[in-house]
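Every protein chain but one is kept in place in this view of the complex.
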Amino acid sequence: MSKLEKAALGEVATDAAPPDADAFLSVRDLRIHFDTDDGLVKSVDGVSFDVRRGKTLGIVGESGSGKSVTSLGVMGLHRSANAKVTGEVWLDGQELIAADPDDVRRLRGRKMAMIFQDPLSSMHPYYTVGAQIVEAYRVHHDVSKKVARTRAIEMLDRVGIPEPNQRVDSYPHEFSGGMRQRAMIAMALVNNPELLIADEPTTALDVTVQAQILDLIRDLQKEFGSAVIMITHDLGVVAEIADDLLVMYAGRPVERGPAESVFAEPRHPYTWGLLGSMPRLDREDTDRLIPIQGSPPSLINVPEGCPFNPRCPYADIPKDNVTRTVRPELTEVGSRHWAACHMTQEQRERIWTEEIAPKL
Amino acid sequence: MSDEKEVSLPAQSDGATLTKGTGAGEPLLKVTGLQKHFPIRKGLLQRQTGAVRAVDGLDFEVRKGETLGVVGESGCGKSTMGRLITRLLEPTGGKVEFEGQDITHLGVGGMRPLRRDVQMIFQDPYSSLNPRHTIGTIVSAPFKLQGVEPEGGVKKEVQRLLSVVGLNPEHYNRYPHEFSGGQRQRIGIARALALNPKLVVADEPVSALDVSIQAQVVNLLDDLQSELGLTYVIIAHDLSVVRHVSDRIAVMYLGKIVELADRDSLYKAPMHPYTKALMSAVPIPDPKRKAAKSERILLRGDVPSPISPPSGCRFHTRCWKATEICKTTEPPLLELKPGQQVACHHPENFEDQAPQDTVLLSVAKEAATLVADEVLAESAATSAAVAAEVGESADPGARGTARPAPTDPQPTDEPTEPEDDRQESTDK
């Protein structure tokens, strides 16, 4: 019996969420640990999620939450000598963690593609934008350079780059930030991938350009029906684009569910903290923001029990038979909505409706 | 400069009663026609062939005790502006007055006494602290540079400052790398506060920090202002943060202020189309509004190059309301409503300033395709309503200090740009 089947029967203790049978990508209990001189860095420690075709999963977290490492783990790009990867990544029915690295390589760029945060440093400064797209196409398609170039121009045109015939021969540094990210997207989509992972694709961009890029990603997803993972620290961005949400903290999932219920009825104090920390344009201005005290933990010495407990304002609320050192598991708090917190459902519901929501 | 006999402890400062919102104080800083052009040299002999007009004619004041927020996208000149008013850069033109004193061209020596009164906080808490110096040394540096001996000794004062910004005073002897990003930004703030400044210019003070830490620092800045009676100029690209911290807000585009208004007026009823587009682009953390995304105004292309900015109104190449006058005549920054200055011929939420000019430019027609019909309809409706209201009242004074659009079109010295709003700016 595979772990996936076990998980289906609820036998994998680390994550109560059963896999989605229709998922295009299904990640089960993914752990990525790095052995360093200072100790074992548990960058990702037991993450599971599913993404269907045509749907978008938003992964939200602060720096060091493990959101980017998770995506690199899916792509098989973490492969450094001292990384230990366990768990399962099922892409369209094929398991990738145990697979031959060369098989995974053949999937990269074709079945799953990725766009990165900083399009300037993510494109090779010595090659023209066109050459880089041509290369991406020819890895997976046995065509002449000329055919690939036509394809590159077509893609540049599709992502809204003016005069693609000329711009194809420009170097990345000759593009503006927004144009570079468009070119990056063209490069990622040149092979019609079925899974697109976008790692903070708009963080380095201005807000009006961000709006253009999010719009573009949404359009392209509609057109190609691909599954999308959007990794970001910006709750606004995920609210805009994500169907499902995964909130990560210190390498672990703390809350997961449909975007609407996570925003409307968040059930984890960290999610509350994130919502309280950000000033919002759509509400009357509050006098004070409600920050989360302290700073994120080191991934070498993750606090025992719930990793959020040293910063959690509710950590001292008595909980039935649970001590602080017990790690909370994700438990179902609503339809397809899970959170990992020791407080009872009632306690959390009360705190959210009475204490948190009114102040946002 | 007043020669203070001793540094008063910030807590005793007389400005302590000033709080946010009461900011109708007299101007602390006055800027007129401020310009900064960075020369571009090219060719064999490296002759100057042009200039990056980073800041190109700014007029504003900062009043005592208030927070002036400055927003705009990269390349709009907001950071250059910050460096000009703190005189880290020398202006190419215009005037900067601090407490009535002209500081535009003061040399290093002349600025020295002013360095106590004007302080800056930088974006990057990682690179703006010297990694080889202890926190104590970093925060006490201003005392040494200014030759000031605070009451009770430097060390005691530094420890007090550390506790003011929420750091443990016992960490005096630690090095920057031992602190997290948020804590480092607090160190930067402590350093800026050391000499009890009057004006603090913060350039993207929280944009390098995580969301949860951002809120801590924003709250800290808030508390310090009410305790110490500080005046802030906060430069940021994040409109939500700027709204939260500011009393008044200046919106910049391509080296110019396009709108300068009270916080509430600006966010409730922005008058410049650019402000409106900018605000509509901010993603809202509420998935229910996904359906309502039609409010969004998408701007086409990129900000044009500040080397050869468009003629007339600089936003005309991307504006969905642009007409011929926008191309030929630069709109002046006028106070159309009390507390709301705007530089636009066809403002939103207000009566049209150039109603005779109705034919849209072809670029504007294209730009309008990216604006939802609802938005266009709504904006037309509000403008009509305002016009009707104005028409009813016979007294032209009801329009506040508003003046009609200048009758004589001021010809600009700019050559007319080709109608190509897609010109790319080559990165500097």
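The chains carry the letters A and B, assigned in the order they are written, with residues numbered from 1 in each.
Going forward, contacts are C-beta pairs under 8 Å (C-beta built on N, C-alpha and C of every residue); 3 or more make two chains touch, one makes a residue touch a chain.
Please note the rule applied: contacts and distances are computed from a predicted model.
Enquirer: If you look up the hidden chain in UniProt, what protein name do you find among "Phenylacetic acid degradation protein", "FeS cluster assembly protein SufB", "Cytochrome c class I" or "ABC transporter permease"?
Expert: Looking only at the record, the undisplayed chain corresponds to "ABC transporter permease".
Enquirer: One chain is left out of this view; which of A:Tyr171, A:Phe224 or A:Tyr314 touches it in the full complex?
Expert: Answering carefully, the residue with contact to the hidden chain is A:Tyr171.
Enquirer: I'm checking contacts with the chain that's been left out. Which of A:Asp29, A:Asp118, A:Asp157 or A:Asp285 qualifies?
Expert: Selected residue, touching the omitted chain: A:Asp118.
Enquirer: Could you tell me which of A:Val27, A:Val41, A:Met75 or A:Val168 touches the chain that is not displayed?
Expert: Of the listed residues, the one touching the omitted chain is A:Met75.
Enquirer: On chain A, what residues meet the omitted chain?
Expert: Considering the whole complex, chain A reaches the absent chain at 72, 75, 77, 81, 105-110, 113-114, 116, 118, 121-126, 135-136, 139-140, 171, 173-174, 184, 187-188.
As a convention for this text, only the chains that are shown with their structure count from here on.
Enquirer: List the centre-to-centre spacing of chain A and chain B in whole Å, with centres computed as mean CA coordinates.
Expert: Whole-Å distance between the two chain centres: 33.
Enquirer: Mind pulling up the chain A residues that touch chain B in the complex?
Expert: Answer in residue numbers: 62-63, 162-163, 173-179, 206-212, 214-215, 233-240, 242, 259-260, 263-264, 273-282, 285-286, 288-293, 295-296.
Enquirer: Of all residues in chain B, which touch chain A in the complex?
Expert: Checking each residue of chain B against chain A gives 73-74, 180-183, 210-216, 218-219, 222, 237-241, 243-244, 263, 267, 277-290, 293, 296, 298-299, 301-303, 422, 424-427.
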